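In this view, the complex is presented without one of its protein chains, the others remaining in place.
Our next item is chain A:
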Amino acid sequence: MVHVYNCHPFASQQIVQVEQEPGLVCCGGGVLFVVAAGGCKVEAYSVEQEGCPFICRFATMGTVKSIQHSKIGDYLVTIEEKNSATYLRAYTNWRYQAEGKARVGVRLLGHLLRGASVQGGVQMEIIEIPLSERPVAMACCSVTGDLLVGCENTLVLFALKGQNQQNPNQSQQIPQSTWPKSQQSSSQSQGQTLSSNQNCLDFERSVILHLQKIKPKKVALCGGYVAVHAELEVLVLKLDSSCEQNTLDELSDTKKTDHLEDQADFLVLQRHQELLGDRAKDCDIPVSIEKTGLEDSTGQYTLSYVLFRRFTPDFFQGCNVEETQLHSLQLYPLFTSNQSVSLEEPTCVFCFFSLPTAGYLYSLMGGVELLSAYQYPEKVLEAVLTDHLLHVITKNALQCFTVRCSAVAARIKDPYIDTTIKACPPCSLEVCALRMQLFIGLRSVCVYGRHVILLSTADAETPEEPERTTHRRGLELKEHTLLTGIFLAVGIDPATTPALESLLSRPFLSRKWTISSPKETSSAGHGWNLYVVDTVSPLTLYQEMVEYSQRYAETNPQAQSLRHLLSEAHLLLRASLLQTPEQQGNIEGNPAVSLQTDTDGPAEKQTAVQTGIQELEEALRQNCAQLGDCFSRGSQKDCHLALPYYRMSGLSVTDIIARNHPLPSSPHSYGPGFLFYLKHYLLEETEQILSQETADEVIDIFSQSEPSQLVSVCASPPMINISPAQTLQVLQHLEATAGVSVPLTITMATMMLRLDDLPQYSQLMERHAEMLLVYGFIEEPRLLLHGGGGGQHTHIRPTALTRQLAKSQPGLLVAAMVALHENNKVQLEQAGHIFKELGCENCLQVDFWEAMLMASSQEAVIQELLFRLVSVYIDRLTNTTSDAHPNEPHAPSRRRSLKSADDLMNSCSHYGALYPWLTVLNPAQNTSSQHQEALYKLQSLLCGPSLSVGSVVPLMERLSEESLWGFSLHLLCTTRRGQYDRSIEKLLDRCPQAIIAYANHQLQDKHMVLWWQKLLPELCNRTRAAADNSILLSALKETLVVVAMETSPTEFLELMPDDGTAFYFLPHLLTCSQSHLLA
């Protein structure tokens, strides 16, 4: 369906004061070029100034058959005929040709020999571009200024070269980033151009594409994209310069032969065909590249197929070949402002072409796709695409359609579009006709910025121009009939739709259509006219569309048309906002700004641009709010779009709630889109805290529309101000209707807490077992934690309930936090932050870590926790004294840990049982219990299987070995690290009574040899030095028993010290021999 609106995109028209009948017209760089019919003269008029004043006139060298202007380089290129020969020529420095009286230089392509000869400044130059074939069509690249020429069977690409006159020997590639800018400034003030833009242009023939099977009618060039169309076929190619060897030649060659065989066998019927992207290479139009560039630096070119489309005349519908001819081929780049300063690469490139009955717009970058198909209501002669609109002309009307380019560009520019953050109407949104403006005998159209230039020539059969008033009436009638016809054509009968009927009855040439022609008489007297029709600013058009949409909103807010119109308005604003600041400030057909620049300096201009952008942004916010309204009230389908649009509107929740109040008369309550928005808003952790009034209203909304969401709503941080009593009532009602649930009970308890009713709070909390409460917290973590979720930058913080639990049910809090962590609802660091906020870093947090060790199975987390706990225990050991003072002054209120050392050793695998020899080292209960617990826990970890001792050694350095408990920890470390020799020595030094217990436990299996290799000699030595040491002697004796059991008699004999008394050792030797005999 084609929507047809009756907006007023055209503001005013001027008539260009051309003396001779125009034959060809083209425009660019703010200038309209008119070639007199059949003549050899070009006249330039300024489009940007009021009345389109004449700039200059110059002669061409032959009869101009075709003319184009390149923005970059400010040159004109023509196909001309003289004496039956066809020529291709480029006209540069044409601005220096006032009144056609100065000498014009002529040279061949590549023969740049200027400098000395130029008398008195810059001279207009004509560059003759010789071609081996007859040129048929040409196009200039709006990105690089390169020139593409279509001949009978080839496309020739010429690269634009700039040469500065100051250093004529130094040829340089045109600095593309600066050229468009200098061009822009040049169109603002011509004087500037004359002085600053003294470059000589030249072209270099860089590539020839041979297309054997297509006869080019029109060509287009943009960036690396090359488009060509024959009568019924369109082919778009991408030409990339690269260093790689091109393989396409061979590919296409093989293809060629294939198809020749095919055609020999079968009669190939040409069918409708659309081949996108890579598939386009199956279009049986082989293309081969011939590189002609002189410089090696240009490298190789590779060619890829982008798009192929073939049409066939539809004989059944009464169309003949002539009526099914393609026209208006255009490659259209779109630049956006977030690009780097250089404008080299457009954000998107679009390809437009048209049949008389339908136009097609494709997006080429990032995957080729058909964006829109324009079904014209009548036969279209020519079409031009702009950022905002598509203008087409029929014989009797200028019509204006909307385009989807900005929807594509916005998505490329902003990856957050189509998420819950941002939205934009889809690229596939149906296009619509905004306006049909009647003219008589339209011949051609071209566009510069917001100026649409029309050439009309009255046909011979056109009757004499009637009297003015009746003529005007006639126009209206004609327009009415036409529009009615269009409505009928698209399947709408206006008679059945009152809104349309009234629309059609309005006068179309309304006050907005002002004709400002200074010399209206000039339009009479000859049958042709050259009009410059200005389009209104996008903002103005936007406002009209909004006004228009209000009428729909009043009659039927659910109507698709309302949504469509608002979406159209949205895209219009987007298109303006996407443009670079330069483009916005530019000239390009923005009369308001360019008028200002005549008088104001650059600073003022900058401000004007800024204000313009702010206005557009404000309008976009309004539009988003309206679109949000649309989706919030609409049906279930697409209702989720209310969220991003409302977000983009910048409105507060309070505002949005106010916009969504159901009408008192309407039975309809809140729309699904609105509820979706509200839920997401409340779920996605915003920092915007609602006032009590609003929060209560939200509760009200949900209790009416979606009571099941109430718990989640109450737990939401923005709802912190809800009135507890009122909410409690709602929740109680919910419980009565929907039944008891743990999260609901906890939520009610939270309300009781807010009411300071602790008994009631406790009663509620006691209704469920702790385990069930933990499940409740997993279900709704925001009962305990606010912030920190959803990747937002807000800090996580405890709720009032959390604080209460820390006081009254610390075990439950720790269990809940562990459960939340294990269910990925909170991270270790966030939990740490919570305990810090609660002021329980050193108690509950440690309990949490200990509990985590029991619950967690993630190795990385376990190692982290082990390390932290070791560090905590060491802190506790160093900060508490080992004296048994019941009340230590610097830790007065320290609570007992939730888990004792024994609990942990019994229930947690990471805590090992204490080695037996430690009991010998651990003194009796003469230290504080705090200290004792910390010591046992640390020893237990060191005895456990999980702690990697190496990693905690640096921490251990903080502990002195002076005390026996300190020594025991160090000894554990050296033992765990396998340094038994050292451990034995140290233990013998400090606490020989523990040595046998130690050796029995540690020197097992492969370490058994240490009994006789280390312990026995060590003991022998030490007893020798202190013969009366009974501890050492008994240790020696014990050792000998073990050694005698484990060694052979010969080995045992070897071990005997030389100075030992036989009497002392004999019994052991005997035992040894006996046990050996038995074995």
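Methods note: a residue touches a chain if its C-beta (ideal position, glycine included) is under 8 Å from a C-beta of that chain, and two chains touch if they have at least 3 such contacts; residues count from 1.
Heads up, the rule we're going with is that contacts and distances are computed from a predicted model.
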| item | value |
| --- | --- |
| Per UniProt record, name of the chain withheld from view ["Coatomer subunit gamma", "DNA primase", "small monomeric GTPase" or "Pentacotripeptide-repeat region of PRORP domain-containing protein"] | "small monomeric GTPase" |
| Contact footprint on chain A, counting only the chain that is left out | 21, 23, 37-41, 59, 61-63, 81-83, 85, 100-108, 111, 113-114, 116-117, 119, 123, 128, 130, 457-460, 525-528 |
